[in-house]
Structure formats: structure tokens, C-alpha cells
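One structure coming up, written as C-alpha cells, with questions to follow.
What you see is the complex with one protein chain gone and the rest in place.
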Amino acid sequence: MAVGMFDSFITRGWFDPEAAALWNETATLQAWLDVEAALAAAEAELGLVPQDCAEIIATKARTELFDLADLEKRIATAQHPFVPVLAQFAALCGEPAAGFLHLGATTQNIFDTAASLQMRSTVKLVLDHLDETLDALCALAGRHADTVQAGRTHGQHALPMTFGFKLAGWIDELGRHRARLAERFSESFVASLGGAIGTHAALAKDGAEVERRMAARLGLQPAGLAIRSSYDRVADYLSSLCLIAGTLEKIAGDIVFMQRTEIGEVSESFHLGKVGSSTMPQKRNPSTALKLVSLCRLLRGRLPLIAEAMLRMDEGDSSATNVTDVTVPEIALFAASATAMLRDLVLGLNVHPDAMARNLDLTGGLIVSEAIMMTLSAEIGRHAAHRLLYDVAQAVQSENMPFAKALRDRPELHRLSAETLDALLDPQGYTGASGTVARSIGWRGEVQGGSDPDLAG
Amino acid sequence: MAVGMFDSFITRGWFDPEAAALWNETATLQAWLDVEAALAAAEAELGLVPQDCAEIIATKARTELFDLADLEKRIATAQHPFVPVLAQFAALCGEPAAGFLHLGATTQNIFDTAASLQMRSTVKLVLDHLDETLDALCALAGRHADTVQAGRTHGQHALPMTFGFKLAGWIDELGRHRARLAERFSESFVASLGGAIGTHAALAKDGAEVERRMAARLGLQPAGLAIRSSYDRVADYLSSLCLIAGTLEKIAGDIVFMQRTEIGEVSESFHLGKVGSSTMPQKRNPSTALKLVSLCRLLRGRLPLIAEAMLRMDEGDSSATNVTDVTVPEIALFAASATAMLRDLVLGLNVHPDAMARNLDLTGGLIVSEAIMMTLSAEIGRHAAHRLLYDVAQAVQSENMPFAKALRDRPELHRLSAETLDALLDPQGYTGASGTVARSIGWRGEVQGGSDPDLAG
Amino acid sequence: MAVGMFDSFITRGWFDPEAAALWNETATLQAWLDVEAALAAAEAELGLVPQDCAEIIATKARTELFDLADLEKRIATAQHPFVPVLAQFAALCGEPAAGFLHLGATTQNIFDTAASLQMRSTVKLVLDHLDETLDALCALAGRHADTVQAGRTHGQHALPMTFGFKLAGWIDELGRHRARLAERFSESFVASLGGAIGTHAALAKDGAEVERRMAARLGLQPAGLAIRSSYDRVADYLSSLCLIAGTLEKIAGDIVFMQRTEIGEVSESFHLGKVGSSTMPQKRNPSTALKLVSLCRLLRGRLPLIAEAMLRMDEGDSSATNVTDVTVPEIALFAASATAMLRDLVLGLNVHPDAMARNLDLTGGLIVSEAIMMTLSAEIGRHAAHRLLYDVAQAVQSENMPFAKALRDRPELHRLSAETLDALLDPQGYTGASGTVARSIGWRGEVQGGSDPDLAG
Partner (left out) sequence: MAVGMFDSFITRGWFDPEAAALWNETATLQAWLDVEAALAAAEAELGLVPQDCAEIIATKARTELFDLADLEKRIATAQHPFVPVLAQFAALCGEPAAGFLHLGATTQNIFDTAASLQMRSTVKLVLDHLDETLDALCALAGRHADTVQAGRTHGQHALPMTFGFKLAGWIDELGRHRARLAERFSESFVASLGGAIGTHAALAKDGAEVERRMAARLGLQPAGLAIRSSYDRVADYLSSLCLIAGTLEKIAGDIVFMQRTEIGEVSESFHLGKVGSSTMPQKRNPSTALKLVSLCRLLRGRLPLIAEAMLRMDEGDSSATNVTDVTVPEIALFAASATAMLRDLVLGLNVHPDAMARNLDLTGGLIVSEAIMMTLSAEIGRHAAHRLLYDVAQAVQSENMPFAKALRDRPELHRLSAETLDALLDPQGYTGASGTVARSIGWRGEVQGGSDPDLAG
């Protein structure tokens, strides 16, 4: 019977199955074994381990050879998560190979390096999801480069813009996240082989070279000074990963708002059979967007745990590593699943330009009062123009009058011809750089052909 | 293949199996069905549902009759976690009973009320764990009421006390948590039946009475104004539950320190076969205490998510309830498991009075400089006494001299007889109320005979 | 030149001036002196301090006698926040009274007890603000008990309700916060006099009695076991205080939404001279509601610091108390200011029933599809009724058709008379218990005549 959100049948569907496959118990065990095999192979290159022993170790480093039920029991007895794995591994290898397992390593070296491998695959998924999202958004921005929509600040109509411009803002922000995640990976998730306290005591002068060769075999950078109580590299990266939640949640929030019954400017993909409520048959909820908000809250919510896990007594501290051992997989799954969810949301998004136009007209031109003020500034000074427009705009709101008429009643406005004023009052004419930006936005350049060499593995 | 910490074979052992059994997917489904059955029975009492239909519903409200694999698929299609459950439930009941399922309810009513049931069982476990811990601590405090130990502030020896006094501090704090958790439960986790937005629209005037009767059948209080966007009651309780982490983590931190190689005043239970390291055979780590610290960090770490989940748009908002649907079980499991872990830690704790005595003597009497100052104050005034003692105590630390000799060299101290000074310099003589407190500490009174009527269910 | 948000001219206006006056540097110093005076007076009752010395101490316990500039310098030198205060205090008192200052106390006893005094005054302010808010909300709920409005879930129209019902939900939640804050204060903020490590060592057997008498003089409960590393009582209370942010922010969010240009159902108080933008003259932002959201985020955001500050090494730990010394005042100011801001927001709120009615009609009756389903259930069973209504309601949304007509085209609906269907389609007729609840909601009963005896001081 599954207990947690990733495993229960009720919520399992929230999570990207590819990401889940990277972090399930078998995948984690396999990652540990892969690191042990790479360690033995690296040591064999240096003559520290006989070549045939390293080969046996590689052969036996397969989860399907392990007895998981037995492992679970022995982990409980030993109160140690890895020594029982080593014992089974040793039994599988037999002597003399067994004697060369884990040479110069400590458990945390294996776990940290394995997490680097699992995280690399996760980041590839995240980047793929972002790429697909960005491609879809760029196409959509092009299509709606000139679809005029109310720009809003503080919940109020501010200035006109185009929907493509709004999308350009999303693209810009997502593109920067993507670039940061790709650029920073290799220096953040490294291969570690410092031994018990980072001094390479058990390997003497060979420690650093073993670490380098092990790292090379795994496609990772070596840790260098592999001290177990330094977690700044991973914490820095994970904070970048958690912060994508800020952007995704902002976008999801915009979509939830734009799908509001009263707004109706966009709507999530719908299919017959999708249900909004057990009691209200009419409901078409933005359920994917709301679920995305939830995932983002969970993702952001893990950030303080990571920062706190940098605090490690002395040369090693399981009170911190226990936390990261269980929280890093959660962050990985949240990030991969949230980006997949955004992609699906964007791919299925319906846009309703008619609703955008309808909403834009709601204020009878108040939304372009800045345009009139700017034009009038040239005539009567900016300060006077602001005051005049403020007086008129506030009066029409208090008294529920048409803005255009109120303007025409003011003598100062007579300096502007009727045509000029009409033109100024048309929201379509005051979208600034919206269209240009929406048409020119792109993000591919930043990834140099779409490949991420540092993540090649 | 399990993914999350509660289900993976690597970490499953951290968690209390009884608590896990309360929150696994089947237990959650059963809690939902129990609420539906209670709802139908309550409605039958009022004639809203035929009695035989309510009975059929009760008969079919058993998880073993459900097809979980099919549910999972349909949940994915419907993008709704409960409508497919209702559909299977309806099929099991057949008409006409099926037509009376879920009458007047909305999904969140069922989920929230089910969580109240699961949480009640969880809190009982937590209280049991705390009771066992408190009993053990009280016994230990009695045994060590006069075992003298250095009291420390800011990491430095401060004044002498007894180990029993330290334990009394833990007991006092844990006892208050226990009282709060018992007293506040029934007003916090209620039965809700407001329907779609809390107006009881579908049941007209009967809504409130149905809620009361449903609540009574489940042993819960009725929500009253069952508005779905009010989460203050649960959030308040969960914050109390999360805050036990502060106390447990403090205690665990004290134990980790007192077990330090250099301190050695207490040690965790050890058995042959318990392993501290894959590479250092000598290690006897305080691994339970460190794991307890980790669980407490995870528990405290969920607190902001709960506070944020109080923010709910309008009359209902799945972006918040999705978060609590998955986070409340985590809090429950962390709290039940952390309290069980503390109980085990306390039950297995070894106390080393000889090490306490050895450490107490390390400063050669500096630890009782307050005692000498207080006595001298009567002779030369408090201010002068503080200055004199400050001068002497700092000088002996800078110059690494014996404190007793330095004191005797000061003329002001000649007012005190040699015997008086010797007596003052004995840490055993300046433990204040330590022994009295340790002997008298108790907690049972607060729970009125150990039963918690509000949690009776 | 002021630096922080509470002192800078730019943001000082966000904060309640009465609350600021309770926590400024002079008020804090005065609270410390008040505790010292109460301590001396309590000790004089027991003959531990000469009566005339206690009187001198009381006379000199006035901040205007202190030299703050000199204090600041000496605090820097001593690297201790209170010993320089004691030195000035001693000089003001002269011998022999000076010799009886601070007898049996440690700095943290004074600081913690002083914070209890300051927090008591703060909580009175908070309760006053909540009372004024609740009174205003109750009156408003009565006035709008039958003002029909769309109830919304997940951002979509759900069922009709009345605006008074929505307000009742706010009242219910705020009333519970109010009750919790009033009930829990006296057991949470206590008077402490345990001395250096809580053993009362310096006062021997009199310690507990001195604490009781000192507490009684200050109108507080005694700590009992006054151990400095126990912070659960304060942490528990502060978490309750922080959680009001959840409710206030929810309400503010609802107001921001209802003031949206497209919604227009309520609006914040506006006066000529209030400015929304430096560049857009028309702007009428919900700036108070948005500022309230900000204060709530700051308030909620302090919660993890408080939980973490429960972790205290051994018998005392300034790494934790430093944090609370500066964070408790922040929480106090945020809570008092946010509740004042909500009061002002509610008192100035404009309600626009016409806009509510207009929005309610937007879906052409889809908002009452549950009503039709419930009625039809009696005829064709709940399952079939849900499916039929789902089919029709989704079809009209996909094809943008009138709901009423689509219903009439379905043969199953012919069982209902035209009048019945028309009545069912009227949102005014399906507000459930809204009006009753809105008319009956109150909160005064819970505070027993409006006085809070435990906070009497």
C-alpha cells in the first residue's frame, strides 16, 4: 500500500513518469552501483585494484541481482542505508573482487555522486520540457503579436499591450532560467571521493587522481576538495531549480485569472470526460494551471530545507544529509513534473481575442489616459497634464461618466483636434513596442544549437 | 518501484508503521467511504435518503470492493480525484441507492472530513508516544535528581545543575505540547458538509442538521459555517503539531552533544550489528538522534506550506487544497514517527555520571563564580563583587591559573573563611532547585487520568 | 538617518503608530526597567531586599534618567546588551540600593518578561482592531444578507450566494482567531526568574516565590520551571499570531479580485489626492489591500524563524535569543498594523450590488446547473442527472449556446414544467442558507462581554 504522494494511486498522476523512473528505489540503487563500478574501474587504471576484479564488480553492479526485501531488513538492523548493500554486493562479487569494493570511499561519496548522475538526467528532462514550452510559446507569441489585450497592474487596467507581448515576457523569463540551469550544472553536481572526512586518507596520494578518473568515467567534474560538509554547490543549483517555481507559478496564476468566468481571455484544454466538480456539472476549471500552482508551492517550499542542510557539524553530519537524501529527489520530481505540466498547459491553451477586445473596451478609453497625458504634456507641461488627466479620469470614475465626453468638455483638450483625440483614445494605437517584441522574441540562440555539452554525460 | 521516502525500501524504516497504515492509499480511500456512509446514514435519519439505500451504501463502503487500478486510470482521464470513486461506488450500490450517494456534498467536504478522521487516529498515536516518553523521562529524572552536571549557556559552562533538572526541562516542555495537542483537537478537525460553496444549497434547510448528525456519527464536531476557503482551524492545529519539532530537535541536539567523543555524558542505545560507517569500524554515532533531527527539520519545514494554504481564492481553490491533500499526511507521518523515535531514544539512553562529574571539574571552580559573587555581595556590594570576580575569573583564563588560588590571593576574599570558600567552590553545593524540581516533576495531572475524551472518536 | 522599514520616512506610514510606540527603543528600555523594579519589590516583600532600596530602584526605573548615547557606546564595548544598562541603573540608584539590583536574575529573564509586557499591550491592540473590524463586517453582512453574488470556486462561477454570506465566512474565521488570541495569551507570555540556567541558584529556596510575586505585580503568570531554553509557549502563541496573516491575506486577495476592472463588485475607499501611478492618471488601485497582502507575507514569513528559535543549545543559547529579540517586535508590529489596515479597508469598502448582479448573469444560468441536476435526480436518478447536465452544460460552453434553450431541447427536461425550469434557472432562488447565515452571524458572545480578563495586566 503506497503512502506518499509520488506512489499513491490518487496523486501519482501528477508526476512526470520519466522523472519518477529516474528516482525510484531501483534507479537509486543502480546509481549507487554505477558509482561503485566507476570507482573500481578508475582504481584499476591506477593499479590499485586488479583489472579482473574491477570487471567482476562492473558485472555485478546490476540491481536485478540484489535482494531488495533482504536489504530492507538489514538496513533496519544496521541502522545504516548502505553497509547492507555493500555486503550483498560483496557476496555477489566473491573474493578477491569483494575485497576491492568501495576502496577509499565513504557512503556519502557514493550517495552524492549517484545523486549527481540522477540529477543530470533530471535536468535534461527539465530542459527538454522548457524547450518544448519555449517553442510553443514563441509560436504563439508570433501568432498573437498584434492581438490587443489590456495590460494590468495592481489588478487594474493600466495600458494596452498585445497578448504576444505578455507571452514574450514569459519567454524571456523562462529562457533565462533555462540558460542558468544549463550553464551551471557541471560545476554544481560533481563526483566526490574524499573518503571519511575528505582527506583521501585511505588512498594516500592517489585519492585526487582516482576522483578525477572516476569523475571522467561518469561524465562529471571532480569535486576537488571533497569535503562532506560543503554543500554550497548543490544548494546553489537547487535554489536555481526551485526558483523556476516562481516563474511557473506566475504564469499559471495569469492563466487562472485570464480563464476566470468574467475574463475569458484564454482557457485550458478541455475534453469531454474532464470533470470539474462532483456536484456542479457546468464546471470547467483551470485544473492543470491550479495543479501547477500547487506543484510550484511544493517546489518553492523545499528551498529552506536545502539552505538549512548546508549547516553541517564538523566534517560530516547525517542530520543534514538525511534531509537532502529525501528532499533532493522531491525537488527533482517537482521540477520535472511542473515543467512538463506547463508544457502541456501551453500546448493546449485556447486564446480568445474577442474576449480580450471586449475587456479592453470596458473603461471607455481610461486605459489610454497616459497617451493623452503625454501628448498634452508637450502643450501644457507634464505636471499640468498629469493633474488635468487625473482630475478628469477620477471624476468620470466617481460619477460613472464617459471619459471621451468628459475630456472634450475640458478647454485644455481643445488644443487637440477631434481626430487626434479619437486616435489617442483608441487602445489599438498605444501598444508601444508590443508587436515588435512579440515578433522578435526567441531563445534558441542562448543554447547554441540546442545542445548542452556540459550535460552530455 | 517506490519513489518517495515513505515507500522506498531505503527510508521506509524511518517512519512509524502504525502511522503509515493510517495514511496509505487504501486507508485514505476507506476514510472517504466512511464519510460517505455516515453522510447517507445521517440523511436517512432525516428522511432524505431511504433507510435501505443508506444501508446498502454502508455495506459497499469497503475498499476491498474497489478496483484501484481502474480508479487510477479514470482519475487521470477525469482529472478529478473523486468523481471516478463515486462512479465505482455507484456501480457497486446499484440503483436506487446509487442515486443517494454524496447527496448535498462536494468532494472537498468528503476529503476534509476524512482527513479529520485520519488525523484523530494520528494524534492518538502521537499522544501515546509522548506519554511513553514522558513516563520514561520522569523515571529517569527521579533517578538522576542529584546527578550533578555542568549547566551550559552559549556553549560555555555556566552553573552546576543536575541531569534530572535538565530532564525536567524536557518534560515540562513536552508536557505542554501534549496538553495543547489533546485540548485543541476537537475544535480543529471537524466534519464539513457545506456543499459546493458552503451554502448547503443542495440540502436547503436540512444542511446544518445533516452536518451535525454526520459529525456525531463520526465522533467529530460539526464545522458550522462549512465554507471551503476557511482553513484557520486546521492550520492552527498543524502549526502546533509542527512546533513539537522544535522541542524534539532541541532534545536530540542536546543528546548529540552529550554523546560527543569529548563529552560522553550520555550515549544512545547500541547493539552489535549497528554500523556507524562503511569505512570507520569504530564509529558509534548518535544515529537515532541525528535522524530525529532530520525528521524534525522536515516537520518544521512543512509549516510555511500550511500557512500559505490558508490563502484560497473566493469560495474554493484547489491550488491550496492540492497542497494540503499531500502535505497533511506528511506532517502526520513526521509527527508520529518523530515522537516514536524520541521515545525509543529515551528508552535506550545510557547515562554516564562519571563523565558528567569529570566535565564539571574542568574549570577548577569557575563554574561557581556566581556563588562566590553572591556571597561576597553581602560584604562589599553586588557591583564591586561582580567586578572583582570578573577580574579574577578572566585573569585565570587568560593566564591559565588555578581559580581557587587566585581567589585566595585577593584580600577581599579574606573576609570569607577557608572553609566557606572551599564550600562555595564545590559545584555540588550550588545546584539550586535542581534536585527538588527533578524529583517533583510530573505531567499526568494535566491529562486527567490519561484519557483524552475529545479524541474518543 | 533611518535604515529599516519601521523607521524610514518612506515606509513608516505602513505601521500602526500605537504599536510602534510599544516597541521603540525607549519603550523596550522602560519595559526592562519595569521588570527590574517589580523584581526588587517582590524581593522586598520577602525581606531579600530592604524596602527602601526597592523604593529607590522603582524611582530610578525611568528611561528619561538614562543616557542612551552612552549606553550605545558601552553596549558595543561590552558586547552585551544589558550589563551597561545595569551599570547606569546602579549609578542612578547609588549604594546600597545598587547592590540589590537584578538580584537572582539573568539578562534573559528580564528581556523575556519585558517582551511579555510589550506583547500584552500589542495583543490588546490587535484585539481592538479585530473587534472594530468584526463589528463593521457584521453590520455589512446584515446589510448585504440578500445581495446576490456569484460564488466562485477554482476561479469559475460555482453557485449563487449572497455577499453577506461571503462576509460571514470572513467573520467566522476572524472571530476564531480573536478567540484563540485572547484565550491563549496568559499561559504563553509569562514572567521568568530562573537565573542563569533556571535553577534559581542565586535565590535558593526563595526563587519560585520571588517569581510568583514578581509575576503578580506585572499581571503575568509565573513561568514555573523558568528554563531559558524552553520557548514552546511563546513560539506557540506567535505562530497563532502569524497565522492571522493567512486569513487577512485571503480577505485582501478577495477584495483585490472583486475590485478588478472587469469585476467591480467592491472598491476600496478613494479620496481625491490618492494616486495610483506616476504615469497613469486613471489608476485607482486597491493599494491598501495590496499593502495588506504585503504585510501578511512579511508576517507569515517570520514564522519559520520562530520555529527555528526553539532550538537552543543546552541551558541557554544567544544564537536563538538574538533572533527572537529582533523578530518578536517585528511580528508584533506586523500583526498590529495588518489588523489596523484590514479595519480601515473594511470601514471604507464600497459595495456595488449592480456589478454583482451583472456578473451573476454572465453564464446564462450555468451557475445553477446543480439546482437543475438536484431536481432532476428525483426523476431520473442522480447519476443520470449529473451526466445529462454535464453533457448539456459542456456543450453550451463549447458551442457558445444559451443554456436555457439547450435544456429545453432535451426530452428528459420535459418532465419539469416551464415555470419550474424558469424558477430553477434564477440564481436568486438558489442561495441556500446564505441569507440566514449572513443575518445571524455574530461574534461578541465568544468574548463574554467584550472584556478579556486574562489580558487585564
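First chain written, first letter: the chains are A, B and C, and each begins at residue 1.
Methods note: a contact is a pair of C-beta atoms (placed from the backbone, for glycine too) under 8 Å apart; a residue touches a chain by one contact, two chains touch by 3 or more.
Just so it is clear, the structure is predicted and the values come from calculations on it, not from any experiment.
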Touch criterion as defined above, residue of B:169, B:222 or B:286 at the omitted chain: B:286
Residue, one of A:13, A:50 or A:224, that touches the chain absent here: A:224
Contact partner of the left-out chain, one of A:26, A:63 or A:240: A:240
Which residue of B:133, B:321, B:359 or B:434 touches the chain not shown here: B:359
Missing-chain contacts mapped onto subunit A: 87, 90, 95-96, 98-103, 151-155, 158-161, 165-166, 168-169, 172-173, 176-177, 180, 195-205, 207-208, 224-225, 227-233, 235-236, 239-240, 242-243, 245-247, 249-250, 253-254, 257, 300, 303-304, 307-308, 310-318, 370-371, 374, 377, 381-383, 430-434, 437, 441
Residues of subunit B (touch criterion as defined above) contacting the omitted chain: 150, 152-159, 256-257, 259-263, 270, 272, 275-277, 279-287, 290, 304, 359, 362-363, 366-367, 369-370, 373, 386, 389-390, 392-394, 397-398, 403
Missing-partner contacts on subunit C, residue numbers: 1-13, 15, 20-21, 23-29, 68-69, 71-72, 75-83, 86, 102, 105-107, 195-196, 202, 256, 273-280, 285, 287-288, 290-291, 293-294, 297-298, 301-302, 304-305, 308-309, 317-320, 322-323, 325-327, 329-330, 333
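We adopt the following convention: only the chains that are shown with their structure count from here on.
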Chains contacting each of subunit A and subunit B, listed by label: C
Geometric centre distance via CA averages, subunit C-subunit A, whole Å: 33
Shared-contact residues (touching 2 or more other chains) in subunit C: 152-155, 158-159, 257, 304, 370
